[in-house]
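Apart from one protein chain that is not included, each protein chain of the complex appears where it belongs.
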């Protein structure tokens, strides 16, 4: 992992160490905490139309930013605890997705790859 | 956003454009898809003890990597659609968290900040 | 709890006992499993418009039914393990919600109660 996420990883590691939180940060617990934050992120959009979700008021956008940040923080911490590179994993997944969803077959529909 | 996540953002933008998927990628839908992937990530750990979750077999770790990657992909795409910098948002949230959880009060417990 | 959910509770208790699964069914693990199923349920709707979600094809509706069933199964099991009555809890929450969202103030908007 290069750069920005690497810095974040180190900052989170120090943050947890200063608070003796390593004991809480098992991969299981971090994955569980992440679902909580993903749920809070979803809650910001649940009663909006799709069009409204594209055009958030500034205060609403700020709440979304904070919830998205929480997801990234737990995700980064999880990857650190399991010692894998998050961006590398994402790139590998994109290669897989490109094979699963060939552009000519996937164009303009959102069917799962099993149905293409 | 510097570097690795910036590259990922551009790659995801191209991936969606080639498939005419922008219409599906409203912030609302992306947040919803993210909860699905967060749930799949959690499912990888649900019956494990915390100790087991720290010591995954290679095939299991690979599944976790792929699910974590999916979460990052949707999160990156969401931030792009709402035009904010994910790493900057995470850094700002860490500053907030440092104020909410002073190291001397938070040490060794996981109480929410309202209870400290 | 009366009736149908009570029967389901007993059936799930027997199902787990026959498989020696009680050890896995801590409240923590059941809550985690529930998020996974909630995520699968959400995934069934993630790329649909709201209008499409009201008018599912039969095979799609059947998948939704199965995912909703999974959520109910884990929720029922969780309530059993923590020894509370799910329907009674739901009724109590509705009383609370009625106070939080007075009909005359909440009509036609979906603001959170703090904002009413």
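In this document, chain identifiers A, B and C correspond to the written order of the chains, with residue numbering beginning at 1 in each.
The working rule: a contact is a pair of C-beta atoms (placed from the backbone, for glycine too) under 8 Å apart; a residue touches a chain by one contact, two chains touch by 3 or more.
Because the structure is a prediction, the values reported are computed rather than measured.
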| item | value |
| --- | --- |
| Sole contact to the chain not displayed, among A:38, A:56 or A:90 | A:38 |
| Interface residues of subunit A (partner: the chain not displayed) | 24, 29, 32-33, 35-40, 42-43, 45-47 |
| Chain not shown, touching residues in subunit B | 28, 31-32, 35, 39, 42, 47, 49-50, 110 |
| Contact set of subunit C toward the excluded chain (per top definition) | 1-5, 8, 11-12, 15, 18-21, 24, 26-29, 31-32, 34-35, 38-39, 41-42, 44-45, 48-54, 56, 61, 64-66, 68-73, 75-76, 78-79, 81-82, 84, 86-87, 89-94, 96-98, 101, 103, 106-108, 110 |
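Note that in this section only the chains that are shown with their structure count from here on.
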| item | value |
| --- | --- |
| Self-contact between copies subunit B and subunit C, residue sets same or different by half | same |
| Rotation, 0 to 180 degrees and nearest 5, that superposes subunit A on copy subunit C via CA atoms | 180 |
| Mean-CA-position distance for subunit B and subunit A (Å) | 2 |
| Subunit B and subunit C: spacing of chain centres that average the CA atoms, whole Å | 24 |
| Subunit C residues counted as touching two or more neighbouring chains | 32, 35, 39, 42, 47 |
